[in-house]
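Could you have a look at this structure, given as structure tokens, before my questions?
Note that this complex is displayed minus one protein chain, with the remaining chains in position.
Chains here go by letter, A, B, C and D, matching the order in which they are written, and residues are numbered from 1 within each.
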Amino acid sequence: MGSYVIRRLGQMVVVLFGATVVLFAALFVLPGDPVGSLGGDKARDPAVVAELRERYGLNDPLPVQYGNFVKNLAKGDLGEDYTQRRPVTEILAPKLTNTAKLAVLAIVIDIAIGLLAGMIAALFRYSFWDVLITLLTTMAVGFPSFVIGMVLLSTFSVKLQMFPVIADGSFNSMILPAFTLAILDAALVARLMRGTMLEVLKADYVKTAVAKGLPRRTVLFKHVMRNSIIPVVTYLGISFGSLLGGALITEAIFNWDGIGLALVMAIQQQNNPIIIGVVSFGVLVFVVLNLLVDLLYAVLDPRIRLA
Amino acid sequence: GGGDDKGNSADGGVFRLGITEPTAIDPFNTQESEGTLVTHNLFTGLYKVTPDGKLIPKLAESATTSDDGKTWTFKIKAGTKFTNGEPVDAESFVRAWTRVADKKSASDVAYHMAGIEGYEDLNSGKTDKFAGVKAVDAGTLEVKLATGDFEFDKKTVHTAFAPVPKAAGAADNKAFNDAPIGNGPFKIEGSWEHNKKITLVRNDDYGFEKAKLAKVELTILNPNNTATLEYQGFQAGTFDWARMPTPQLSVAKQKFEPKGQWISADTSGINYLVAFNTNAPLNTPDARKAISYAIDREAIAKGVFQGMQKPASSVLPPSFADVYQEGVCTTCVKQDTAKAKELAEKSGLKPGTVLDFGYNTGSGHEEWVQAVAQQLKDVLGLEVKLNGKPFKEALSEQQDKKTAGIWRSAWGADYPTADNFLFPLLATGSINEDPATGKAQGDNRGRYSNPEYDKLLDQARATKDAAARAALYKQAEKLAVDTDQALIPLWKRTQYRLANTAKFNNVQMDFFEDPNLAEISAK
Amino acid sequence: MAELSKTDEAVDAPAEATEEKAIAAFEAPVERGEPILQVRNLVKHFPLTKGVLFKRQVGAVKAVDGVSFDLYQGETLGIVGESGCGKSTVAKLLMLLETATAGEVLYKGQDITKLSGRALKAVRRNIQMVFQDPYTSLNPRMTVGDIIGEPFEIHPEVAPKGDRRRKVQELLDVVGLNPEYINRYPHQFSGGQRQRIGIARGLALNPEIIICDEPVSALDVSVQAQVINLMEKLQDEFNLSYIFIAHDLSIVRHISDRVGVMYLGKMAEIGTDAQIYDHPTHPYTQALLSAVPVPDPEVRENRERIILTGDVPSPANPPSGCRFRTRCWKAEDRCATEEPLLAIPTRFKGQDTPAAHVSACHFAEEKTVLAV
Amino acid sequence: MTTSNLTEELPAQRKGDDETPVLEVRDLHVEFKTREGIVRAVNGVNYSVKSGETLAVLGESGSGKSVTAQAIMGILDSPPGRVAKGEILFRGQDILKLDEEERRKLRGPKMAMIFQDALSALNPVFSVGNQLGEMFRVHQGMSKKDAKLKAIELMDRVKIPAAKARVNDYPHQFSGGMRQRIMIAMALALEPDLIIADEPTTALDVTVQAQVMDLLAELQKEYAMGLILITHDLGVVADVADKIAVMYAGRIVEQAPIHELYKRPAHPYTRGLLDSIPRLDQKGQELYAIKGLPPNLLKPPAGCAFNPRCPKAQDICRTDVPALVPVTERDGAELVGRASACHFWKEQIHG
């Protein structure tokens, strides 16, 4: 198991390396000078541009720039951004926390709604509730998150004023964005849960559990739940990527100061250090999360041997 | 929130508004309206500017100019202090300006000092002293300019010219960057919480008429849709001042104008089309005129902007009353399809000609740009290629020597001088081509170059008499914008704001389009 | 059938020549009663690996560990043994679906274990297989016609294109299915019918040997008999040789001419059906036979049953010496140290008794267990 | 609280009164609603088991053996399945009339079941100790620790070596035979009055099968439980059963004490089954095979369900469903415990 983790970490480094190389290459070929201008309509003073190019090593060839990036990364240094000239880590740290808060709440909502809905649908198969849940989850898959976000915002914040329009970091202001972020995954979790649970319900060991005279809740929450949740856990690990992508739109709609938003802005401004920082971080989290999921998987399912 | 500040006292109250994250609030690099709002309230310089461009002396008790316009001597008001107790004297200006122009600062706004003697050396790192700026004594600041400029005093309203205390240190002093110590009507509470908020509180030791508001809360909003958020925030009672998304303006006006909460002003800026003068197809004045004639500004203003934008027929804005010439661009006054076609024919701008039309994306230009493109197609039969680019790319493309056609652009004044429009946008010296890459590094991206025009500008600058100077500027504008049609004005810079007049008195939009925080008082 | 000495005919000729020779040899007919397949010391170890980046082998599953036997033209050789003892692996090795770790499989005198390419394809025409599970061994997305016709597509020389459909229909007829079913899909058939399809596919290339890996285990008792009857009929008709793997001893006895008993990767005992069933000399065979439930309540009261204790040891870590010793009631010290060879036990050597057949036990003796 | 009120109402005896069966199934009908239509999987099954007695239920795949068992245990897949008709009397009381909670309390302490494939019948994600101990925790309110001790005891009882060391292992870590023994241990845990074993050894090797069947038979004797042994292996049946019920297409087609059935089957299907087993004297001959295919329960043939495959079928077989009638000797003397559902049972049994 230790060696498994080491191997996975090795793979992780490979993936991270690949991802940053791809990203570097892509950014390098982007037309436009990343320090060539400011946000406004006015051009930057050429002297300033030269000074900044020098300062950020933008005159170096790509491999050198990448080498420097890796060297600094090893020290936990992601460099300085091009507009505010502040350390990227410092800029991103609070945004990361914000996105993480949102993501965690979203995942909690995912799991809560998804599992519950999936369970109800599976247990009362073909009932009114099942049909309703199936319909709702399919709808949720069909609704783009920006449409959902806009509807929620205009209804609950602007019209009903139930939630603050301007996110202030409070829990209250997290609810709508987290919900927007969660809704797609919650629907997919519900569908997944319904499917696996239907299968698990048919399994012989569930029959055994019933035949043992266990109360229904023990059968459901012990024997059925534990087995049905395994694919859901895997899914949640994979879905993190889409969560980050979704955060981009959700954060933009709800003014949530997270890395998704930072990324959109950074891309518009070619603020490369931020782009690289966010994407590397996203990839890292994704890979780590998947490793954790695999480990968790092994905990949940003793049949899995990690090797 | 400010909900509990209902007391009727004139002093006090919390004013809340939304801004986007400023690039900087340290005067060495303050640039856009957001940062300017903060820096202006943290620092007080030589002069203050009224919304219509008039100077009001602040620290400058008097200013004298030599006849050649090269030497300026400012008498500094004695006895005012920075909030850390350091005195504000001539030395604090020398310190500040040197700090801005220093190479190591890599300040984006240093170029405003480019006219001062010794700037080059300082900015290229040859020296760390600013030769042209001298504190003769504590109360006297002497500035030597490389070329005569009778409007230098007006330039000093830019935040870059604000004094700083010794505590400022070098430009990369992060502590000062985030919590500048100033001498303005407000001081910062704590420090800048990036992407979250900036809180200003009244400076009770302010050397001039003190502010009335106890506190100003600036919430930093998502730059992607600030206007929407501000507007929604205003409606929800979260903000006392707000911009609005253009599409909502007409509805907002209907709703808030009757309440007296609607503020509008034509401010110091211009929206125009850069026409690339050196490359076909727009390398003749006639071709450019044809384009200008073909555009129905009125229809777009009405149809697309719902009447919330006004067509412009000059480069200089109406707020510069002494130089403003309504209708100086004759092609701008009214769409004239016949003339447009005629001029197009004459200049070889045949139907089917490809015309590149560039604009930067994500800033709400998509709509009207399409309308203009359509009109050019309809009237001249041009094949208009819309070319939307993110900002950095857009800029880099505009700077390119080979770029042809038109680009959407806009200009806002840094200070109330005609020169601040006419030089950067149209002077040959402002092309500033990079010999290596051929890129136009200045703001004259259309690469308009007319020696006659340059001469007129030089003359104007060297003219001490304000009226005569204004006349020369007018003449220059007419030459570039009418005769040569170097660029194509589209609409004025008209700004709308919502202000919570139910709770506050005397809320106005200042020269920089920000609320006049220092003068607002709670009801 | 005497000692199984390793044949010295191992061919050292250049590969190309061997191939040609091999192909030629496969065409040559073999008389009934001659060995058509000789298996010599066949070994298959599946490596157990471990490692971070570079895998290193930490052991091996000794699935088949030195198995030898002959198969004669036209006969049925039954192979029985407990689950996991390596029966299927032997089948796969004979089918060249796995590469042998060591040993030889001589088909008409030619070692086929190292063949590849054209020669391998040529052998495959002659050795075919019927799988245990009729549900998984037919591609669910192909029609019966395509499934049975696939051999012809792979070996176009067997049947000209225009002829194929007719041939397929003939085959269907041979295995007792309605030739009109040619366009149906496997899921439209019952288990017994599917197994017939599998047999038809195996027959398509006119093979000489068919290896049946538990062909009836998945079938219901009432259908099982139908398939067994069919197989016997086909054997007579086409002079086929069968290797018939099963765990149902009564079926094996019914169909086989000779029977081999496997235990943990090794052959424990081989002999004619009568020798094995009526005169078993290996204790494992005896236990196996006695454990078989007899469908006759009269017998159950008065028969001795040998109930083995313990489980089959893991093939990754087999016991030393005799592999059966951990469960054997006769085991002595010698069994742990000395591996018994598969040979006619010394005490029966030269005797003319049915007990005089090869058996890998140091203490081989006859014991009457009830016949199935 | 683990004992239900119900248990007190039930006759408390176990070994005593041999005449009341532990379990009696009367005219049981089970059907499944599927998209294709209603599958009548069980069509009027009657059988009974007494304490200490072993009833073997025989019949080919799909004949409704398991469904009957599931109906008795109350673990039918429902929906789509439901008991359409009939009674299941446990010690005289119709358990179909009990509410779910009362029925639940019967499962485990009163009746238990062993499934065919122990690997899939044991929950893969819990240790066997946990799953065994659960019986005691749920039904007897035992503490976790005690339950585990009990689990070890049980594992010892079913002869799992090093039970103590292996109690925390997971099902996949055991061999097939051991798993099945764990299933048996689980069923025996609370010493129920009735055990239903649904093909308990089909998935096992002969030698292991013998071990397991031996163990089961031994324990059954010891606890004097009623055992319903479901199988389609005639060999297994012959080894352990006292009486046999043969099922075909959801019906019992023949019932008989064990010796009788093998000697003189009274139904052509039973005859066919017995004949299709290879026999020594038949070597080299063609095996007897029941021709045709098992019936489709969606559209069972009219009349006797076996008629399309029956060598002796007459017109009446294609129209009238034969009832399960007592079988008598040629002279009319009663054959205890024998019955057949064939119009021509007389011809069948008496040649």
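Throughout what follows, a contact is a pair of C-beta atoms (placed from the backbone, for glycine too) under 8 Å apart; a residue touches a chain by one contact, two chains touch by 3 or more.
Convention: contacts and distances are computed from a predicted model.
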Item to check | UniProt protein name of the chain not shown, from "Molybdopterin synthase sulfur carrier subunit", "Monovalent cation/H+ antiporter subunit D", "ABC transporter permease subunit" or "Dihydroxyacetone kinase subunit DhaL" | outcome: "ABC transporter permease subunit"
Next on the checklist: Using the touch definition from the top, which of B:E326, B:E367 or B:E452 touches the missing chain?
Outcome noted: B:E367
Checklist outcome for this item: Out of C:T89, C:Q193 or C:S256, the sole contact with the unshown chain comes from C:Q193
Checklist entry - Which chain B residues would touch the chain omitted from the figure, given the whole complex? => result 225, 227-228, 245-248, 251, 296, 299-300, 302-304, 306, 361-362, 364, 366-367, 370-371, 373-374, 386, 388, 390, 393
Item to check | Missing-partner contacts on chain A, residue numbers | outcome: 11, 14-15, 18-19, 22-23, 26-27, 29-30, 134, 138-139, 141-147, 150, 153-154, 158-159, 241-245, 248-249, 252, 263-264, 267, 275, 278-279, 282-283, 286-287
Checklist entry - In the full complex, which residues of chain C touch the absent chain? => result 92, 95-97, 120-121, 124-125, 127-129, 131-133, 136-143, 150-151, 154-155, 178, 180-181, 183-185, 187-190, 193, 198, 201, 205
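As a working rule, only the chains that are shown with their structure count from here on.
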Checklist entry - Which pair, C-D or A-D, has more C-beta contacts? => result C-D
Checklist entry - Using mean CA coordinates as chain centres, what's the chain A-chain D distance in Å? => result 53
Item to check | Euclidean distance of C-alpha centroids - chain A vs chain C, Å | outcome: 54
Checklist entry - What does chain D use to touch chain C in their complex? => result 60-61, 161, 175-178, 205-211, 213-214, 232-239, 258-259, 262, 272-274, 276-278, 280, 282-283, 286-291, 293-294
Item to check | Sites on chain B touched by chain A in the complex | outcome: 18, 21, 23-24, 31-32, 103, 106-108, 110-111, 123-124, 172, 174, 194-196, 219-225, 229, 232-233, 235-236, 238, 361-362, 389-397, 399, 409-412, 424, 432, 434, 441-443, 445
Checklist entry - Contact residues on chain A for chain D in the complex? => result 125-126, 202-205, 207-216, 218, 222-223, 226-227, 300-303
